[in-house]
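I'd like to ask some things about the structure below.
Shown here: the complex without one of its protein chains, the others still in place.
Showing chain A:
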Amino acid sequence: MATEHSRTAARLMVSPAVILLFLWMIVPLGMTIYFSFLRYNLLMPGMESWAGFDNYYYFITQPAFKSALVNTLLLVAGVLLITVFGGIALALLLDQPFRGQGIVRVMVIAPFFVMPTVSALVWKNMFMNPVNGIFAHISKSLGFQPFDFLSHAPLASIILIVAWSWLPFATLILLTALQSLDREQMEAAEMDGANWLNRFIYLTLPHLTRSITVVILIQTIFLLSVFAEILVTTNGGPGTASTNLPFLVYAQSLLNFDVGGGSAGGIIAVILANIVAVFLMRMIGKNLES
């Protein structure tokens, strides 16, 4: 029932947001693309020159790139495995009636609200520290040598820290989905003699599929850009053992001042993220139609 008048008004109301987002998307990204083709080092101002695909070539062929790519994928996969399986288990548990449901729910959600630098430092110092950390105290009291998590298993430790932050997210979304499950159908299946496992496989899991997909896609978008946790725990090390793609780009452009190389790395990160984004957008787009 929109009139011509209200259409014009609507256009005016949308335009500030559109213009701002358009600029935000096009200006810095355009600059990154431009820089990625330049030989450009902040330590040598005025020496910029055209480099063609050299930056991409050097970025991809450096040994750190391969390990950064592998680390990025391991980090995403590791956290996803823990949070999706853990999230399903937790959601099933919290969906049962029990005393103090509200309080437990609040405790489980809490880690999501802890800022990344805090969670990383708390795990690094209070838990994983080989001298004073709780894990060290526990292993000493059991008669084992304390394990230096961040030196000997840096990536696994970071996966653990990040998974702790994201487990609440997966749990909360899967729990919300679980609560919209048709109870009558469930009871009917139970009366017909379907056991727990069958009910889970044929009723619960299909009902959760959509939410699980959403959890995986959204987390992947965020997990591809994990940065703060690495910066404050291992600084990408030892060596490049815990360097992921964002951290490599940061190190190359702001620590080594290689703007051209860093930009090329940034564009590679954008391409990687876009592959995931295409799937996520399709999911959400479908939902918009229904």
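Couple of notes before you dig in:
By definition in this document, contacts are C-beta pairs under 8 Å (C-beta built on N, C-alpha and C of every residue); 3 or more make two chains touch, one makes a residue touch a chain; residues count from 1.
Following the convention adopted for this analysis, contacts and distances are computed from a predicted model.
Of the names listed as "KipI family sensor histidine kinase inhibitor", "Mannitol ABC transporter permease", "Phosphonate C-P lyase system protein PhnH" or "Quaternary amine transport ATP-binding protein", the one that matches the UniProt record for the absent chain is "Mannitol ABC transporter permease". If you put the hidden chain back, the residue from A:A51, A:I158 or A:I218 that touches it is A:I218. For the chain left out of this panel, the touching residue among A:M47, A:V70 or A:M126 is A:M126. Residue in contact with the omitted chain (choice from A:G46, A:G100, A:G143 or A:P206): A:G100.
Residues 1-2, 6-7, 9-11, 13-14, 16-18, 20-21, 24-25, 27-29, 31-32, 35, 90, 92-94, 96-101, 103-127, 131-132, 134, 137, 141, 164, 167-169, 172-173, 176-177, 183, 186-187, 190, 196, 199-200, 204, 210-211, 214, 218, 221, 224-225, 227-228, 231-233, 245-246, 249-250, 253-254, 259, 262-263, 265-267, 269-270, 272-274, 276-277, 280-281, 283-285, 287-289 of chain A touch the missing chain (whole complex, contact as defined above).
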